[in-house]
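Quick one: this structure, given as structure tokens, is what I'll be asking you about.
Note that one protein chain is taken out, while the other chains of the complex remain in position.
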Amino acid sequence: MCLAVPGKVVSIDHQADPLTGLIDFGGVRKQACLEYLPDVRVGEYVIVHVGFALQRLDEESARASLELFDQLGLLEEEFGDAWEQAARQEKESEVR
Amino acid sequence: MADLATPDTAVDPANWTCPAPLRDQPVVVMGHGGGGALSAELVEQVFAPAYGNPTLAALTDSAVLELGGARLAFSTDSYVVRPLFFPGGCLGDLAVNGTVNDLAMSGARPAYLSTAFVLEEGVELAVVGRIARAIGAAAQAAGVTVATGDTKVVECGHGDGVYVTTAGVGLVPDGVDIRPQRARPGDAVIVSGPIGLHGVAVMSVREGLEFGVEITSDTAPLAGLVAAVLEVTKDVHVLRDPTRGGLGASLNEIARASGTGVRLRDRAIPVPDEVANACGFLGLDPLYVANEGRLVAFVPPEHAEAVLAAMHAHPQGVGAALIGECVADHPGMVVVATGLGGTRVVDLPLGEQLPRIC
Partner (left out) sequence: MKYIEEFNDPERAGRLLDEIRATVTRPWALMEVCGGQTHSIIRHGIDQLLPEEVELIHGPGCPVCVTPLEVIDKALEIAARPGVVFCSFGDMLRVPGTDRDLFRVKGEGGDVRVVYSPLDALDLARRNPDRQVVFFAIGFETTAPANAMAVHQARRLGLDNFSLLVSHVRVPPAIEAIMAAPGCRVQGFLAAGHVCSVMGTAEYPDLAEKHRVPVVVTGFEPLDILEGVRRAVHQLERGEHRVENAYPRAVREEGNPAALGMIEEVFEVTDRNWRGIGRIPASGWRLNDAFRAYDAEHRFDVSGIRTEEPAVCRAGEVLQGLIKPTECEAFGTACTPRTPLGATMVSSEGACAAYYLYRRMNAPAPRGSRVPQEEMNPVG
């Protein structure tokens, strides 16, 4: 369900009813209804589904997720290969 | 060709193919003109049996005929597009380039075109004039002569403004034998440039779908590019211009006609950002979006590099890329290796692609 994509608010038409804004999806621009995010500002990212902005995209959370994924790798490098680690744990549990 | 008429049976282990689908659709639906499975079935089940001759049965973009000692490529196509004018071109450009390209896909040098107009009562003459001038300019650019033509008018409400049908002939050089049946395992699969531009440009101005995007249709004549490739080698196996149904439909047709499989690398396929992003929010697959100035070539692997270089040196092939290869496995199927290391099947689309919500 629910194809929704992130886009950047380029402009807001405060006269429009319902509240409408122009959203940029990486070079593709389309009007979307902003009535459900009445305090959204130009420059913010929103998630758009069938012509409606449904939620703000929280850029801080996006960065945090990506950093978490990067750390997964770093942890691995720090503690050695994940496979070996798993094998080690398995052996330990067998010993017990 | 038998292997074309029964596309699903080649890899059917348990006898459970689709039943003859035209029974499902006793009336013509839009998908019959979409360049996918429904279009193919219309030809295979209605036209081919009715006309019954080996030339037509080859089901190539253009027929290659022996006539008076010459090998003649012959093709016809009707052009309907809404709106009539779109970013990068109009109905007139498509009507010339489409037929020129169908001829070029046999390796032919296009020479003469005919044009037939069906005009709807009430259409402004200025519109007809713009389309006619576009046809003149496109013909000149492609190096073909419009040798004959016809005009009919239908009552208001019985046509969509302007329809144009063109037919064309050209000469096939000696030693050239290009058709979908000749694809061989090992062939390199090369596309001549970025895909999806025409389809997205037209969609961007279609009523009810309008979106802003700074790309234009790729409509262009490809005969020059084909000639440049044939300079490198005459042993080109297959050429196809992926129009309706896009690259996905063309590759499926080639795979089925030749009984080979096609493997692509997702990340090697040139998809412009705007095309990817427009497809992203509409839920479309760029592989099924129409092109009007691209070709896909199957060439023996030893010629791949030289063919690519020749394309890169030609204005219509600057963005050419090696996107995959022809294989003996999974005959009749197109499989893509995804960027993450998985695989997916690219099936023949049924009809035209529609925006989806899920």
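A and B label the chains in the order they appear, each numbered from 1.
We adopt the following convention: a residue touches a chain if its C-beta (ideal position, glycine included) is under 8 Å from a C-beta of that chain, and two chains touch if they have at least 3 such contacts.
Please read all numbers here as calculations on a predicted model, not as lab measurements.
Asker: Can you tell me which of B:M30, B:A70, B:V154 or B:A309 touches the chain that was removed from the display?
Answerer: The single option touching the absent chain is B:M30.
Asker: In the complete assembly, which of B:V213, B:A320 or B:M333 touches the absent chain?
Answerer: Only one of B:V213, B:A320 or B:M333 touches the chain omitted from view, namely B:M333.
Asker: When the complex is taken as a whole, what residues of subunit B touch the one chain not shown?
Answerer: 8, 11-14, 16-19, 21, 24-25, 27-31, 208-209, 263-265, 273, 276-277, 280, 282-283, 324-325, 327, 329-330, 333, 335, 337-345, 347, 350-351, 354-358
Asker: Pick out the residues on subunit A that sit against the missing chain.
Answerer: 1-8, 18, 25-26, 33, 35-38, 45, 47, 49-52, 54-55, 57-59, 61-62, 64-66, 69-70, 72-73, 76, 82-83, 85-86, 90
Here is the rule we use: only the chains that are shown with their structure count from here on.
Asker: Round to the nearest whole Å and give the separation of the Cα centres of subunit A and subunit B.
Answerer: 37
Asker: Please give the residue numbers of subunit A that touch subunit B in the complex, ascending.
Answerer: 1-3, 5, 7, 22, 25-30, 48-50
Asker: Which residues of subunit B touch subunit A in their complex?
Answerer: So the residues of subunit B in touch with subunit A come to 211-214, 273-274, 276-278, 280-281, 283, 356-358.
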